[in-house]
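Only one protein chain is missing; all other protein chains are in place.
Up next is chain A:
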Amino acid sequence: MSKKTYIQAITDALRLELGSDEKTLIFGEDVGKNGGVFRATDGLQAEFGEDRVFDTPLAESGIGGLSIGLALEGFRPIPEIQFLGFIFETLDSIAGQMSRERFRTGGTRHMPITIRSPYGGGTHTPEMHADSLEGYLAQIPGLRVVTPSNPYDAKGLLISSIRNNDPVFFLENLKLYRSMKADIPDEAYTVPLDKANVVREGTDITLIAYSAQVNQSLKVAEKLEKEGISVEVVDLRTLSPLDEETILKSVEKTGRAVAIQEAQRQAGIAANVASLIAEKGALYLSAPVGRVSAPDTVYPFGLAEDDWLPAEDEIEAKTREILNY
């Protein structure tokens, strides 16, 4: 057991998997000597050599295509896309190619690729560096979209993703990288994919969130507890495909739900959650499903970021609104 930050947990997972399976490869822009712009791969090239951890030319589409070719030759690629805002160049490789490979080859080829990328706002990055694009990714069949909300999950989910034989888009929240620490086991362990986590039990309302918003939701829950309101918080962990059972079971218990995301509202994960509850859990509901999100603009300029991102008080207000409906 050691106290580790979210990013240290990620490095830990990468080190353990490089050590246990020689077919795993880490590559991308600046992941070698530099250890990644956030140091997620710090020291891994020194430990495992340039053959296993290497820098690529600066071209995201090339990184995606390289992953596919390496997977075909029996490797387990863990490419890094430096920032999620840079995935547009590689979307053909992700959406058009690797995630449909098992389907189009009738199950005869698999793509055990884990693409890692930082995302999420609140750190005042330049344009294209903080965008939450998980909604785009979530509609791609054959691609799992996974995002941890804490160091324990970061390590366990990443190990599960790397060991999975299908492509996983592993989203790492920039703000969480160094803002929290937790005790995590030193050895390898897994946290299951496709499973949401009830991070706090409650009976009056369910807050369904992921990544940094889980922590904001937990704070809201703690605050409301002082008023005698019992809030359940569900961390989705895997955004696509959704764990419908856990969501519906929670809503059945509480009868009220708020879906929370950092991304723009339109066609987002929260919309998916709300639609799932409307379709399969309408009879459990005592109130409409609430939604908290950023507004439908392009990701804002740095100085407007704090106004744009869903704040804790917005989650609190929406929770109270649904409770009082």
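One rule holds for everything that comes next: a contact is a pair of C-beta atoms (placed from the backbone, for glycine too) under 8 Å apart; a residue touches a chain by one contact, two chains touch by 3 or more; residues count from 1.
Just so we're on the same page, contacts and distances are computed from a predicted model.
In the listed set "NADH-quinone oxidoreductase subunit F", "ATPase", "Pyruvate dehydrogenase E1 component subunit alpha" or "Sugar ABC transporter permease", the entry agreeing with the UniProt name of the missing subunit chain is "Pyruvate dehydrogenase E1 component subunit alpha". Considering the whole complex, the residue from A:P126, A:P141 or A:P295 that touches the absent chain is A:P141.
Only one of A:L70, A:L133 or A:V289 touches the absent chain when the whole complex is considered: A:L70. Residue A:A59 is the one among A:A59, A:M128, A:A282 or A:A311 that touches the chain missing from this view.
Take chain A: the residues that touch the chain left off the picture are 25, 51, 56-57, 59, 61-62, 64-75, 89, 92-93, 96-97, 102-110, 141-142, 144, 164-166, 194, 241-245.
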